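What follows is a single structure, written as structure tokens, with notes after it.
Here the complex is missing one protein chain, while the rest keep their positions.
To keep things simple, chains are lettered A, B and C as they appear, and every chain counts its residues starting from 1.
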Amino acid sequence: MTIAGSADQKLSRRLRLGMVGGGRGAFIGAVHRIAARIDDRWELVAGALSSDPERAKASGEDLLLKPDRIYGDFNEMARRERRLKDGIDAVVIVTPNHAHAAAARAFLKAGIHVICDKPLTTTRREADQLAKLAHESGLVFAVTHNYTGYPLVRQARAMVEAGELGAIRVVQVEYAQDWLATRMEETGSKQAEWRTDPARSGPAGAVGDIGTHAFNLAEFIVGDEVASLSAELHTFVEGRRLDDNAHMMLRFASGAKGMLWCSQVAAGLENGLKIRVYGEKAGLEWHQENPNYLTFSPLGEPPRIIRRNGYGANEVSRAASRIPGGHPEGYLEGFAQLYTDIAEQIAARIEKREPNPFSLQVPTVDQGVRGVRFIDAAVRSSQRKAAWVDL
Amino acid sequence: MTIAGSADQKLSRRLRLGMVGGGRGAFIGAVHRIAARIDDRWELVAGALSSDPERAKASGEDLLLKPDRIYGDFNEMARRERRLKDGIDAVVIVTPNHAHAAAARAFLKAGIHVICDKPLTTTRREADQLAKLAHESGLVFAVTHNYTGYPLVRQARAMVEAGELGAIRVVQVEYAQDWLATRMEETGSKQAEWRTDPARSGPAGAVGDIGTHAFNLAEFIVGDEVASLSAELHTFVEGRRLDDNAHMMLRFASGAKGMLWCSQVAAGLENGLKIRVYGEKAGLEWHQENPNYLTFSPLGEPPRIIRRNGYGANEVSRAASRIPGGHPEGYLEGFAQLYTDIAEQIAARIEKREPNPFSLQVPTVDQGVRGVRFIDAAVRSSQRKAAWVDL
Amino acid sequence: MTIAGSADQKLSRRLRLGMVGGGRGAFIGAVHRIAARIDDRWELVAGALSSDPERAKASGEDLLLKPDRIYGDFNEMARRERRLKDGIDAVVIVTPNHAHAAAARAFLKAGIHVICDKPLTTTRREADQLAKLAHESGLVFAVTHNYTGYPLVRQARAMVEAGELGAIRVVQVEYAQDWLATRMEETGSKQAEWRTDPARSGPAGAVGDIGTHAFNLAEFIVGDEVASLSAELHTFVEGRRLDDNAHMMLRFASGAKGMLWCSQVAAGLENGLKIRVYGEKAGLEWHQENPNYLTFSPLGEPPRIIRRNGYGANEVSRAASRIPGGHPEGYLEGFAQLYTDIAEQIAARIEKREPNPFSLQVPTVDQGVRGVRFIDAAVRSSQRKAAWVDL
Partner (left out) sequence: MTIAGSADQKLSRRLRLGMVGGGRGAFIGAVHRIAARIDDRWELVAGALSSDPERAKASGEDLLLKPDRIYGDFNEMARRERRLKDGIDAVVIVTPNHAHAAAARAFLKAGIHVICDKPLTTTRREADQLAKLAHESGLVFAVTHNYTGYPLVRQARAMVEAGELGAIRVVQVEYAQDWLATRMEETGSKQAEWRTDPARSGPAGAVGDIGTHAFNLAEFIVGDEVASLSAELHTFVEGRRLDDNAHMMLRFASGAKGMLWCSQVAAGLENGLKIRVYGEKAGLEWHQENPNYLTFSPLGEPPRIIRRNGYGANEVSRAASRIPGGHPEGYLEGFAQLYTDIAEQIAARIEKREPNPFSLQVPTVDQGVRGVRFIDAAVRSSQRKAAWVDL
């Protein structure tokens, strides 16, 4: 048994990472930092960790950043880092949604690669503009739809692409939680506060926070675009300003049909992202909460349990695995895979070579744009009695 | 450990059952016969088992019916059995859908209690007429939505009714199979032939065959009616004349929201009826293929696995159980429960007493009408681009 | 989809069954009666249902037996039934263990086929004598190790026999419950009383009650005999006179090694009979509480989930199934299969033909003797500090 995958590749130096947002009290910032460390491709060297300068400073000290690399403002950070000899190679933006676009623009303009949390922006216009800028820059622009980093999600995608399921007919995807089943936003939870605040979260609640992940996962695995959707968004918790549950029907460009359910009020569910894909020849099922297993059911044969890095795991999933089957990898390793792949893309540019093709599976600004269109379409459909809306 | 439930009640004689349909080559007829035997309340004594007289005779002989109780025609059977001293107490109708109504009318008019397979009829008009006739007759009229006979389905219903989930918010129900993923109807399968034939099956395929069960299960457990739905029906298998997949969004009268998926082309799934119900205070999950477990998740507590006839099983589910927890009961026992309950209702009339209240959970002609309205609404909605249609 | 298996075969009349034991308050008697009814091969016509004449009479009336077929004594029943023109074809003995032998002898001597609950007897000597008598009689003598009636248990056995696992190396079998975790025998439970009473249960408690089932299942599936064992029996509940937990190491004749655990004090377990078999080429896993699934893991391939009557189910398991995959069958159907097979064996004798070979899988008096030897060896090993004892 050996450590498999690109995590094992040699590198001549660690890449330098800066972070915008993610200071004390944040959740996802810490996840990004662990993810960046796991495969040892990155070192965090700079940060504008909060829009509150006091908190930014304290947070930077917590992380053992050098004092001169702790910034109170992302614009300052972008300006200065571009001039440093050992300036950051890439920045990761983990602020609330409404602040993504401005920060991303600043670093793109500074010639620094960007890693941005989802959803990309809070409006379609902003998303399209940012995509244009990113493409023109020629820089790496990754959007952390992290569930695409799970080995067996990649295996699923490769199996669909290879035709092992035949033409896809039905896609059932859901992402349900219960942490907003009560008025959490009034308990002092920063997470709940901004996620239920249209000014910071954008036009959608659950749809933007987790629905986008479900949508992205479906398009990622199926390798097809959702052409139109019919959605009913609803707010169950009284006084909440954004949706906390949404039901949708999906039509894929290829003719496949789908359903998407996202909820933050489903009592008993923690982080229930699940996808099932049914084709003419076989079906697939994967659950994020138990991510080391992929059920593959060829029509006419008993279902097979494909285990991460186990028998039947293909080279795509093996390349995204660290340790042998039966030694469970989880959320952080799936997230780490994105960081490792992004590092590979950037290293390839530095070293003027082609990147490992597996590394190109990381969602880009284009998938970010898809996510924003999805939110926009869902909100508009719901406003129009679940009329079909094109993406 | 003792045998629990109404199956243990004493009776002074077995009730006499007649069957229409269910001859050689049929599936559900044999299921009904086993179900009727399990708790020893019934004996099958008469049958018009096929519309083909030869097949009817041979089928009756297979079942050891007396020659003079084997009929070639249900009208003849109804007429003669009503006059016999030991004539049948009840008839069960297990023909293809289009033939339910005429047979049911004949026995109602003969004063014989009716057990009818679902869907009740193939049109709303016929359903309404039949319901009227049934109500006027004062006879027992049961519709075999057999999944309501599962002990933990009844436990779920009782828990919702008792408020253990609080106000219901979300209902996710699905019923997916794969046996029609290919053109089975051209392989000589009688089952596939009539189920995909509009003349015998009615206006819907998967929606009528299994969608109605999912719909019934949702209304049964939630104790609420679906007010309107938005549906997209689709036929994936080329040349098939009825839908083999349907996606729906549901609005319940109470304000709860739901989704319903039914499919007969979901590769890898056998008989995947599942329901999840989420309320303000707790969630519930039940899977038909593993029916001895009910997951109950009170908000803020670890999920609990309630096992049939085990710790936490309530009196409702215990009354529908035969053997101790850990000794799995299945589909046939769930089906048997309906027969036992119907026997109890009829015996109570014979004995001029109140029936055991648990026995009144059996779906009646009214639930049969709901099922037909559901099919009708789904078909109409789909024809109108998934517009919301009231039931 | 059709009803599969021998349950569908035609018969010219139902066989007549008598029962010894199984009156009011009994558990397993009612299970036998349901099992005998399910496939419609038997009718219960006579009984000596209790050693208490009052209870015997009342129990017979509960079951709608004719007054002259209700006996207060099994000897009288054997004597009279042998002379009746429509006397019973077979008797089933469901008394506490100590009473099996005398009843079995009485019916064998009357020329009546015998179905006997397990363990066969409470001593080796009695078991050997009974086996001798049974063999001399030429009658059918079945011992209801009912778990051998589960379709996928039979599939497992056939797969081992066909060499699909290669030479067997390791067998892990367990049967654990919790219903005797407290002093149930002092709560008025008849079941607990006699099962913890050496006079009625024999020299072992859990080992005799459930350990024998585990042992039988292992030998049945592996198709090999346990040559010797090392056992530690223990009584955890204070004041109890028989073991309530036992650990054993097993050596099979072929060289395979095994472990057996049985317990009635394993808090949280209901009826946890599980077996895992590992061979040179593949492994198998089956759980009684979820009996419609068999996990088959060929070395070097993903595990496959074989479902009852589903893809990958072989003809052996299909022949023991009634309804399509996904419609769960359970404990009662597994038990029913024994009755159906015993009926087939007896019917073949009546009709002077060869029985369906699948029907010959029912455990006989010889497996009954094996069970008694197992109990005897376990008790002796435990008395000798877990020394290895030959069976």
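Just so we're on the same page, contacts are C-beta pairs under 8 Å (C-beta built on N, C-alpha and C of every residue); 3 or more make two chains touch, one makes a residue touch a chain.
Note that the structure is a prediction, hence the values are computed from the model and not measured.
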Key: Options A:258, A:291 or A:368, residue touching the unrepresented chain   = A:291
Ask   = Which residue from B:46, B:114, B:306 or B:362 sits in contact with the chain not drawn here?
value = B:306
Task = Just name the one of C:269, C:306, C:323 or C:379 that touches the chain not displayed here.
result = C:269
Ask   = Which is it among C:97, C:216, C:245 or C:340 that touches the chain not included here?
value = C:245
Note = Even though one chain is not shown, subunit A touches it at residues 1-3, 8, 10-11, 13-14, 25, 27, 30-31, 33-34, 37-40, 62-64, 177, 179, 189, 191, 269-272, 288-292, 307, 310, 322-333
Key: subunit C residues that touch the omitted chain in the full complex   = 165, 169-170, 172, 174, 178, 181-182, 230, 232, 234, 236, 245, 247, 249, 257-259, 261, 263, 265-269, 276, 278-283, 285, 295, 297-299, 303, 385-388
Ask   = Where does subunit B touch the missing chain, residue by residue?
value = 296, 300-307, 310-312
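One rule holds for everything that comes next: only the chains that are shown with their structure count from here on.
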Message = Angle of the rotation mapping subunit A onto its copy subunit B, from a C-alpha fit, rounded to a multiple of 5 degrees, please.
response = 180
Ask   = Which whole number of Å gives the spacing of the CA centres of subunit A and subunit B?
value = 44
Between subunit B and subunit C, centroid-to-centroid distance (C-alpha), Å = 34
Task = Name the residues of subunit A that each touch 2 or more other chains.
result = 303
